[in-house]
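Report on one structure; see the data block that follows.
Moving on, here comes subunit A:
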Amino acid sequence: MAITSGGAGTKSAFQPRIVAFCCNWCSYAGADLAGTTRMSYPATVRIIRVPCSGRIHPRYVLRALERGADGVLIAGCHPGDCHYSTGNYYTRRRLLLAQRLLTHLGFDQGRLWIRWISGSEGAKFADTIRDMSASLQVLGPNRKGRDQRA
Partner candidate 1 sequence: MSCRDSLPVSSADPLVPTLAVIEQVIAETDSGLIRTFVIGEESPFPYRPGQCAMLSAIGAGESMIAMASTPSRGGGLEFTVKAVGGNTHALHQLGPGDQVGLRGPYGNGFPLERLAGRDIAFVGGGIGMSGLRSLVNYCLDDRERYGRLTVYSGARSPGELCYRTELTEVWPAAPRTEVMVTVDQGQPGWSGNVGLLPDYVAANLEPSPDQVAVVCGPPVMIRYATEALLRLGLRPEDIILTLELKMQCGIGRCGRCNIGDKYVCRDGPVFTVAELGRLPEEL
Partner candidate 2 sequence: MTTARDGSPRRRHTGNLSSDRLGALARAALAVAGPDAVLWAPRQAAQRWAWEPITSPDDLDPRTWRRMVNTRISPKGILLPQTQEVFSWQGRTPKIALDVPPPPQPAVILGLRPCDAVAFDRLDEALLVGEWPDVAYARARSRAVLVTFACESMSPECMCEAAGLSPTTPSGDLLVLPAGESLLLEALTAKGEAVLAELEGREPMPEAGSLVDARREELAGAAGHHAPGLAAGQDWTRLPPADPETVLAMFGMPGWEELARPCLSCGLCAFVCPTCHCFALTDEPRGDTGRRVRTWDSCGLTDFMRAAGGHDPRPAKAQRMRQRFLHKLVYHRAAHGSLMCTGCGRCAAGCPAGLHIATAAKMLLAAAEQVAQDALSGCAAPGRPQEDPQ
């Protein structure tokens, strides 16, 4: 996978750490495509492959933030395209609500991104990570709910 040090920042610029949960059938393939076609996106993303975005419990998001992520991306098949027909519809409800709950608890709204990325959308994956990284750079490092030792 071709990964460059993204962002045009200086050497001291904050490089946000992103944890991306990608569904096996679409988004992981999309990320793979971004790599094989040598698109550039920030190297500070860590991809976790899950069988379906429906596998993702909202607590995974908070655990990632707790253990040092500055932002979390949930990426699944486009609505209607789920490999298991409907998994991502449930994900959509659950994570929309999780996003609201995090906001109620005072977490920054832009820490959790939900995107639909198909296997052919390598560019969308790279763009998403770039956009997300830039937006997190503005937000700064996440300190909320974060374990200081992580």
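Keep this in mind: a contact is a pair of C-beta atoms (placed from the backbone, for glycine too) under 8 Å apart; a residue touches a chain by one contact, two chains touch by 3 or more; residues count from 1.
These made the cut because all candidates are chains of the complex that A comes from, given by their letters.
None of these values were measured; they are calculated from a predicted model.
Q: Can you pick out the candidate among 1 or 2 that touches subunit A in this complex?
A: It is 2 that touches subunit A.
Q: Within the complex, which stretch of subunit A touches candidate 2?
A: Counting only subunit A, the residues touching candidate 2 are 147, 149-150.
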